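Apart from one protein chain that is not included, each protein chain of the complex appears where it belongs.
For chain A:
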Amino acid sequence: MYHTETKLAQIGNRSEDRTGAVNPPVYFSTAYRHEGIGQSTGYDYSRTGNPTRQLLEETIADLEGGDRGFACSSGMAAIFTVLSLFQSGDEWIVSDDLYGGTYRLLEQGYKKWGLCCKYVNTCHPENIEKEITPKTRAIFLETPTNPLMQQTDIAAVAEIAKKYGILLIVDNTFYTPLLQQPIKLGADIVIHSATKYLGGHNDVLAGLIVAKGEEICEQLALYHNGAGATLSPFDSWLLMRGMKTLALRMEKHEKNAKAVAEFLNGHPDVDDVLYPGRGGMLSFRIKDEAWVDPFLRGLSLITFAESLGGTESFITYPATQTHADIPEEKRIQSGVDNRLLRFSVGIEDVRDLIADIEKAFAKIHEGVQVR
């Protein structure tokens, strides 16, 4: 078995026997000719199966150690597809510190169709066990969480899930299989917003699902095709192209994030730095809420934008961006307050990043408003 870095570099190679192309072709064809009735090459209609998308799906399944992968049109579409496994009356237990889009889908969407969610701090697995009822069908975790960077012991939660015969679903967007392989720790389903580190270039929206177990894979295949939130062949190809450099990028993201975390930790204008010690994501609290706006305006290198995991450094303001759909009281109570900034540390020279932050802080104190 090859190491993850080797698998990433080799994605798609040796997949094409006719020409020997090292880089796999993009199959745009939506329909596939049948030689006769009941005779199929394995491909009928592109939504159901596409050779380019399939290559991506096999790759992510292999990287995550699952049985089958499914590529979706966005990370949210991946969660939407997984939600199709459930029905009215089912209950989920969910991390209370959660991406706002997932929260919105559950609370403003699936609530209407009778899915009930209980939000708990999953860092303490005993909290989960307390909430389990006969109707509980799944536990949904983000680890580390977005944006508070709290880590959950996946293996401990997996044990609880097994004990009660419920599914464990883990959003692995922040760490990628390079740093964490939830299925190997006992999870049943892994979800990715592949728009982030896996794609890595802020140029493709995509979601991935990996599952373990024959029955669950068959059901997911049915809903993936049935609801049709599938990823296009070009985007599948673009994602594989990005994944080839994931290991190099992640190494640099992490190195830079460590240096930035250290710098921010010692900075007098910063209260808390939330960094789990791995990966490229961190969050920090500025001392004064009034400084958030001038700080963001004072940045000239780091981009103020939503999203994360790209080569370029991004700072996001969860209160008004990623977590705007969570009611304010609930949001602040969970720690996503109005002083919190989330930093997706890019692969630039870290000295330039630190200088940009220093300059932005200096400008706050000068009282200079910079456009």
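To be clear about the criterion, a contact is a pair of C-beta atoms (placed from the backbone, for glycine too) under 8 Å apart; a residue touches a chain by one contact, two chains touch by 3 or more; residues count from 1.
The definition used in the following text is that contacts and distances are computed from a predicted model.
One chain of the assembly is not displayed; among "cysteine-S-conjugate beta-lyase", "High-affinity zinc uptake system membrane protein ZnuB", "Chemotaxis protein CheA" or "Cobalt ECF transporter T component CbiQ", its UniProt protein name is "cysteine-S-conjugate beta-lyase". For the chain left out of this panel, the touching residue among A:Thr4, A:Asn23 or A:Ser84 is A:Ser84.
In the complete assembly, the contact with the undisplayed chain comes from A:His34, out of A:His34, A:Lys163 or A:His365.
The hidden chain makes contact, of the residues A:Ile93, A:Leu178 or A:Leu205, with A:Leu205.
In the complete assembly, the contact with the undisplayed chain comes from A:Glu306, out of A:Asp288, A:Glu306, A:Glu328 or A:Glu366. Among the residues A:Ser95, A:Ser232, A:Asn256 or A:Ser334, only A:Ser232 touches the chain that is left out of the figure.
Even with one chain removed from view, chain A keeps its contact list with that chain: residues 28-38, 44-47, 72-77, 79-80, 84, 86-88, 101, 104-105, 108-109, 112-114, 195, 199, 202-205, 207, 222-223, 225-232, 234-235, 238, 292-293, 296-297, 303-307, 310, 314, 317, 320-321, 371.
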